[in-house]
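For this depiction, one protein chain was excluded, whereas all remaining protein chains were kept in their positions.
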Amino acid sequence: MTASVVDQALFDRVHSSFVRQGMMQHLGARLVRVQPGEVEFALPMGDKVTQQQGAFHGGALGALADICCGYAALTTAPVGMEVTTVEYKINFISAAVGQEVVCIGKVHKAGRTLTITSAELFDVQDGVRKLCGLMQATLIAVAQKY
Amino acid sequence: MTASVVDQALFDRVHSSFVRQGMMQHLGARLVRVQPGEVEFALPMGDKVTQQQGAFHGGALGALADICCGYAALTTAPVGMEVTTVEYKINFISAAVGQEVVCIGKVHKAGRTLTITSAELFDVQDGVRKLCGLMQATLIAVAQKY
Amino acid sequence: MTASVVDQALFDRVHSSFVRQGMMQHLGARLVRVQPGEVEFALPMGDKVTQQQGAFHGGALGALADICCGYAALTTAPVGMEVTTVEYKINFISAAVGQEVVCIGKVHKAGRTLTITSAELFDVQDGVRKLCGLMQATLIAVAQKY
Partner (left out) sequence: MTASVVDQALFDRVHSSFVRQGMMQHLGARLVRVQPGEVEFALPMGDKVTQQQGAFHGGALGALADICCGYAALTTAPVGMEVTTVEYKINFISAAVGQEVVCIGKVHKAGRTLTITSAELFDVQDGVRKLCGLMQATLIAVAQKY
């Protein structure tokens, strides 16, 4: 089952980096799905991720979409390389007030140096997904340092 | 001392909103300075704000710069209004690895509906500030809800 | 044939604004397709749209994607309103050196005040489309002035 083996290796590649991220672990983000050029993460509602009105904080949504873009890019990066975010742009489309936010990151162009990605954020309320944010991000390949 | 009174009122306006932000309180951010059209925040290094290599997480820097832009915009918003982030774009310029990150947010245009801002992030290592990030953000005025 | 009538009205709405754009007319852009929430424009190669290496100028690509986002947003704006670009962000993914560039703009969220869109730019060389740019844009509804 080559495909599964590849997916498991990809999943491990993303997961082993993700568990080292103090902040995202702390906020409670979890890795849901990994495939070549695409990843999905989820972030549950809670005190650690709210703003002054009790909705998800834009900073938490930005951080979640950032790692989605980054790990999507990691799935297409050469072995031995990792990726660093050069920049991103995010639109907050509607308040996220549900039980969790789900984010799907995708690679649009995997270059030797730069990788261009985007991510969609969905507010999940009682099982219904509603687009709440949109990111476009640029990543750069760097030699893995750990 | 009219100026001081104004500044205190402005400081209180920003601070009373800031303390309601679960996420930023949780990460340890603190309000340093408020003046019309400009605010400064600081975020100390710690487990809650790191990425997989032990530097400040891009998500923490994005969240910090986002609130700097937002609170800079709040200082110029009409009384009874608050502001919500429409979108922002951030460049990560160099790894932030110092004892804290300081962020200064400024208003470029305070419109009736939209306010345009930017923020500079500085990595502070042994008292030396080094530019580590740059944000440009758009905020929209909304009626205060609490 | 209600659908066709609607499409023709939409096409006319976009086209009647487009022909008033001195710059885009001048560069040679043409409207290809209009449907609710989506438009397509094309821009042929030529002296007026090149940079110092003879490829399409980033400025021309940005202008093309900008109007694609704008007119996509116009298709979902209430009658009597038009839209103005608040801001956009564009990634240049590869040099565009073909006979023309095609751009498809889409609406992600049509709000009462703000509309969030994205656009994909394709370099067309001998009939083959290759992604060469990606835009994410915010538009604001304003009363039509002409």
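Here the chain labels run A, B and C in written order, and each chain numbers its own residues starting at 1.
To be clear about the criterion, contacts are C-beta pairs under 8 Å (C-beta built on N, C-alpha and C of every residue); 3 or more make two chains touch, one makes a residue touch a chain.
These numbers come from a predicted model, not from an experiment.
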Identified contact with the non-displayed chain, of C:10, C:86, C:101 or C:132 = C:86
Query = Of the listed residues C:66, C:100 or C:123, which contacts the missing chain in the full complex?
reply = C:66
Key: Positions on subunit C contacted by the hidden chain, ascending   = 17-18, 20-24, 26-27, 47-53, 57-60, 62-64, 66-67, 84-92, 145-146
Remark   = Listed in rising order, the subunit B residues that touch the chain left out are 89, 91, 93-94, 108-109, 116, 118, 131, 134, 136, 138
Remark   = subunit A residues touching the chain left out here are 86-87, 89, 113-114, 138, 140
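In this section, only the chains that are shown with their structure count from here on.
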Query = Is the contact between subunit B and subunit C built from the same residue numbers on each copy (over half shared) or from different ones (under half shared)?
reply = same
Query = Between subunit A and subunit C, what's the gap in Å when you average each chain's C-alpha atoms?
reply = 29
Task = State, to the nearest whole Å, the distance from the C-alpha centre of subunit B to the C-alpha centre of subunit C.
result = 34
Key: Where subunit B touches two or more other chains at once, by residue number   = 86-87, 89
